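One structure, pasted below without further comment.
One chain of protein is taken out of this complex; the other chains stay put.
And now, chain A:
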């Protein structure tokens, strides 16, 4: 591995872009948002990114969603002084300095902290130019998790209806919206959607246009786990660069330098060979930092060194104190001895003594400085190589975790085994139909080689000489938003699919109406949480009306 730095091999050296997000402008809603009917707002609420925009009817639905921002917020730098309040998404610029203060409303793929969700929604509405007073006067299409817990939907509906006063809302699953965007003609098709996002990967069978929810499966691995794995691998390999190996840079490596091997074992055999390694290793160039020279010590050795330095400092201080005491003693003796009121003679001698003692600390400090330059002059011929991260097999190891979760110790099965498990729950003819229409979507599916790998896995598990068809979404990241927008435009007039405020008040927050891209509704009623708003403070403390099911404590 170290031989790679030979003779100025400049191939395969890549710098980190370290991109900063530009803050979003506050957009004017523009004429599109003020039609005769209120225009729906489409919000793809994802744990990685939130995407928001208008669903404008008319000949040209318009380009990408107006807003795309990371679904995180953090207080500005300097902690919680009276400074700027929590900043959201792109207003944060670069995420790294604030990494430990970032908070997200999501826990896995479900929003649990609705205060932060409120901040994200505020940000979206404000920057989209929502101008209605007292309420947000537009229907909203919102994405939710597959089989979203009832509590989370209840909280979300409460937030939307009570705080923002929207007229009606529709919940849907992002992967299904993406599916329908890519196959508009056959609305009643069957297929198998494999959707891999930031936090988890879902496999959703669709029969006759409707999600077959009891046979869905979810693997709790996605882009964030891959980034974490890559980060820890590189930090263990390069313990000197601990601070420079940041999650944002890991995401950059995953997005631009990683791929999925079509046959993992075979690919690893290729990487064994040093020539293949030379041509395919990607050397990520870190910015220069002074700390690296001479700091390749282990933690134990570092502790030893620190103790030695402490001891040395203590000795030095003790010696100085002794010398000072001696000087003071001499002065005292001199003053006692020379008890003549001849002050003009004394003063120059006193000043002399003082000036010498002033020089002493300078002398004692200079000598260590003289030693230092000698120590740092080491034969460094290729300084750049000390600041490069060699990313070799990590390029295929990190994305591989969704196929082999045992790489990071997860017990769940990978995509191929789960796929087989799901297919086995259906009769043979249904299996045939499902496999003809395998659809891949989600940001974590964008590795080069992903489609080929899924095809190979299907080839291994399907019967001999049977056929199958795998399709990747045209834009795996944004298709969910496009699909939701198309759905909103198609179903604008349809009252069977929107949950109105009246429905919310009668049937509770966890109620929702099914449609072609939604979850399956199970009629279980959640007990209402403690009463809200104006009478909350007086009665809330005592009543805690949440009561109902075990474990609910409000």
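One rule holds in what follows: a contact is a pair of C-beta atoms (placed from the backbone, for glycine too) under 8 Å apart; a residue touches a chain by one contact, two chains touch by 3 or more; residues count from 1.
Operating definition for what follows: contacts and distances are computed from a predicted model.
UniProt lists the omitted chain of the complex under the protein name "INO80 complex subunit C isoform X1" (options: "Centromere protein L", "Sodium/potassium-transporting ATPase subunit alpha", "Proteasome subunit beta" or "INO80 complex subunit C isoform X1"). From the options A:139, A:399 or A:414, the residue with contact to the chain not on display is A:414. Per the touch definition above, the residue from A:164, A:198, A:487 or A:504 contacting the chain not shown is A:164. If you put the hidden chain back, the residue from A:18, A:64 or A:107 that touches it is A:107.
Taking the whole complex into account, chain A touches the unshown chain at residues 80-86, 107-108, 110, 112-115, 118, 122, 125-126, 130-136, 145-152, 155, 158-159, 162-165, 202, 213-214, 216-220, 229, 232-233, 235-237, 239, 265, 268, 271-272, 298-300, 392-394, 396-397, 404-414, 417-418, 421, 519-520, 522, 524, 526, 528-534, 536-538, 540-541, 544, 549-554.
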